[in-house]
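Complex shown without one protein chain; remaining protein chains in place.
By written order: A and B. Residues from 1 in each chain.
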Amino acid sequence: MNLSKLSTLAAAVAAVATLSATPAHAGKTIDAIKARGQVICGVNPSLPGFAAADSQGNWTGFDIDICKAITATLLSDVTKVKWTPLNASQRFAALQSGEIDVLSRNTTWTLTRDASLGLNFTGVTYYDGQGFMVTKKSKITSAKQLKGATVCVQSGTTTEKNLADYSKAMNLNMKPVVFETQEATNKAYFTGRCQVYTTDASGLASVRNKEATNPADHVILPDLISKEPLGPSVRRGDDEWFAIVKWVVFALIEAEEYGITQANVDQMKSSTDPVVQRILGTSEDTGKLLGLDKDWAYRAIKAVGNYGEMFERNLGPNSTLKLPRGANNLWSKGGLIYAPPVR
Amino acid sequence: MEQGRPDLRTASALSPKGIKPARPAPPKKRDWSWRSQALRSLLYQVVALALVISAGYYLLGNTLENMRLRGIKSGFDFLVQPAGFGIGESIIPFDSSESYVKAFAVGVSNTLRVSALGIVLATLLGTFIGIGRLSRNFLLRSLCGAYVEFFRNVPLLLQLFIWYFILTETLPTIEEALKPLPGVFFSKNGLQFPIPLWADGHALTLAGMSLGLVLAVWWGRQSRRHFEASGQLRPVALPALALLAGLGLLGWLLGGSPAALDIPESTELNVVGGGSLTPEYMTVLMGLTVYTAAYIAEIVRGGIQAVPFGQHEASSALGLSRGMEVRLVLLPQALRVIIPPMTSQYLNLTKNSSLAVAVGYPDLVSISTTSLNQTGRAIECIAIIMACYLTLSLLTSWFMNAYNRRSLLKER
Partner (left out) sequence: MSSQPFVFEPIASRAPPRPVGGLLPWVRRNLFDGWTNILTTLLLLLLLALALPPMFQWGLMHAVFGADNAACRAAEHHGACWGVVAEKYRLIFFGRYPYEQQWRPMVACALMVGAIAASCYRPFWRAWLLGLWALVLALFFVLMKGGLVGLVAVETARWGGFPLTVMLATLSLLIAFPLAILVALGRQSHMAGIRTLCVLYVELVRGVPLISVLFMASFMLPLFMPQGSTIDVLLRVLIGMTLFTAAYLAEVVRGGLQALPKGQIEAAQSLGLGYWQTTRKVVLPQALRLVVPATMNTFIGAFKDTSLVTIVSLYDLTGALQLALGDADWRKFFFEGQLFVAAIYFVFCYAMSRYSLWIERHLNTGTRRE
């Protein structure tokens, strides 16, 4: 062993020692997106109505539209987005690690998720509740009749906990059969292993449409046993990105409230209504405060339409799910959808 | 001067000059020169440890920084919080308000429940098939060979999926359950059957059976000692069984012969009561049994073939019957070769039971993943899984090493 080999070793040790310096400082999401030229959006692998891809790889859905609106606002081009399908156990880790920029995956806003997972929820885009689906043959009409039933449920969701709470409170002693993936859960219910399937009511409608051999054979019970406010979320520590995602959704809601649609947004640019002028940037530049230009809301509405159009297209009467607006109507029409003013 | 030993210190015919007395040994000098092996080996070890420690420090630093930045909490304090989720099946009663520690305990109990029965069944099945592969009958040999080849060459996960599919697709729903015997229901919800209700008399039964076990072991020892002293064989298996069963029966009779059964009854939606085996449990059990039995068959076959043919010829020459030959000559030698790989197959079976998470059986890994998803404490939950399995492995290794040491052929 000669001197040269020893010195190579010493150099290697020194190199490794310098590597153990403190890791890099936190990066800003917006800078990363602009450098990359793409928004990376975490979505559900397959929940028709919220997020689904056809065989050509084109994604459509409610959550997809929200991401498209965000992309249009930030990058002016709706196609500059990468879709990352994530199952229930992977979604938070992917957001925390920086693998995705925003999680738009029908995720329920709860205290634990907001406070202890390092995320921030930007708002509610869909007010939902957890429901049950049974076969018509079982002649069950209410959740209170489910004494001792076996229930198929997916791991890693609020569904599991709500089911346990409801079962305990109503003394129903329901037996959960827990699966890791959505596909396994669906398969188990539709082969008849479990008598009941439980998830958010919108998810039930979607799964019934997609997977049942005969959707009419399955009944969604009217009882909703929990509150499931669904909304997009971003990583903690980046207030600018948080503000942008939040206000894009609010802008879409305001657009519906003031009658701006995808079709008439160009004409609305010349409207005299001061509120509309503010939203579309004709009178004052609200985008500057968010770090964007004055057409930010215009681009969002042009890309996906207003909130109501998004709903109709993906979840409402024009879609396969045919869900009623219900609680998801504007506050002025008796629903819960309310946006702070864009001013 | 001892008898018969020539004294080499003095001159004699054997050693004309005598032997010089030994010099004292030279002092041991560690050579720390630049090119010595001692220095190099020390250097290598220092460098290797430094590399590993600095890599570990770097990764740990990154992890802590990332967790701080993302606001992820850490620590094992979540274990005493109520779990909040239910568990589909367990032998310990579990409620969603009980702590995570209890949930993990249920997971471990489920893993042990399927592994223990799986080990017993796999050993029985594997031994039969291994012996079948050595049979003189061509059909039996081929069928056993086909079994081993098929089940060893298909991944276990796929086999579990196939078993689960068979059990959930072909069985009827609970409303139209098969009722082979009164009180026994076989449906997509699994197999439900009557079990005895626990009464005080059962404690006496168990006490009787334990006493029977102790006496059977004592009898086995006694008959072995008698055999080694006199060469006479005494029957061991039947008396042991008789002792076990007989004393158990006696205990049961003395306890008032409690015979109450918990019979499953169908309610509106389900069948409640009695003991039950869910399709998930049956899938994991059958999948693991059938898969591991294929490996055990090969081990048993290898063990039997490792006994030299001369041993069989010698036993025939001595006039031993086939039964005595198997018991006294073949089995002890074959077991020495069989037991170490068999133990590692048992360990493999226990570790493979972790695949139960794919079919919905709530074993340790499944419950740990659920906790991980609910609390976000990825590192802690994975550490718990690894600690439990590591403990099992180390215990098994320790047992195997002890057995190996005891059974080593004492050669020159």
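Keep this in mind: contacts are C-beta pairs under 8 Å (C-beta built on N, C-alpha and C of every residue); 3 or more make two chains touch, one makes a residue touch a chain.
The structure displayed is predicted, hence computed values, not measured ones.
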item	value
Visible contact partners (per top-of-document touch definition) of the missing chain	A, B
Touch with the omitted chain, as defined above, among B:155, B:180, B:256 or B:275	B:155
Identified contact with the non-displayed chain, of B:12, B:81, B:97 or B:137	B:137
Chain A residues touching the omitted chain (full complex)	23-27, 32, 46, 55-57, 82, 84-85, 87, 90, 93, 96-99, 180-181, 183-184, 186-187, 190-191, 210-213
Chain B residues touching the omitted chain (full complex)	41, 44-46, 48-49, 52, 59, 62-63, 65-67, 69, 135-140, 143, 149-150, 152-159, 161-162, 165-166, 169, 351-352, 354-355, 357-358, 365, 369, 372, 378-379, 382, 385-386, 389-390, 392-394, 397
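Keep this in mind: only the chains that are shown with their structure count from here on.
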item	value
Approximate Å spacing (C-alpha centroids) for the pair chain A, chain B	45
Chain A residues within the chain B interface of the complex	1, 6, 9, 12-13, 16-17, 19-20, 22-23, 26, 88-89, 92-93, 96-97, 112, 116-118, 138, 140, 145-150, 155-157, 160-161, 163-165, 167-168, 174-180, 184, 188, 191-193, 195, 235-237
Touching residues on chain B, where the partner in the complex is chain A	35, 40, 43, 47, 50-51, 54-55, 57-58, 61-62, 65-66, 69-73, 84-89, 95-97, 168-169, 173-174, 188-189, 267-270, 272, 278-280, 357-360, 362, 366, 369-370, 372-376, 378
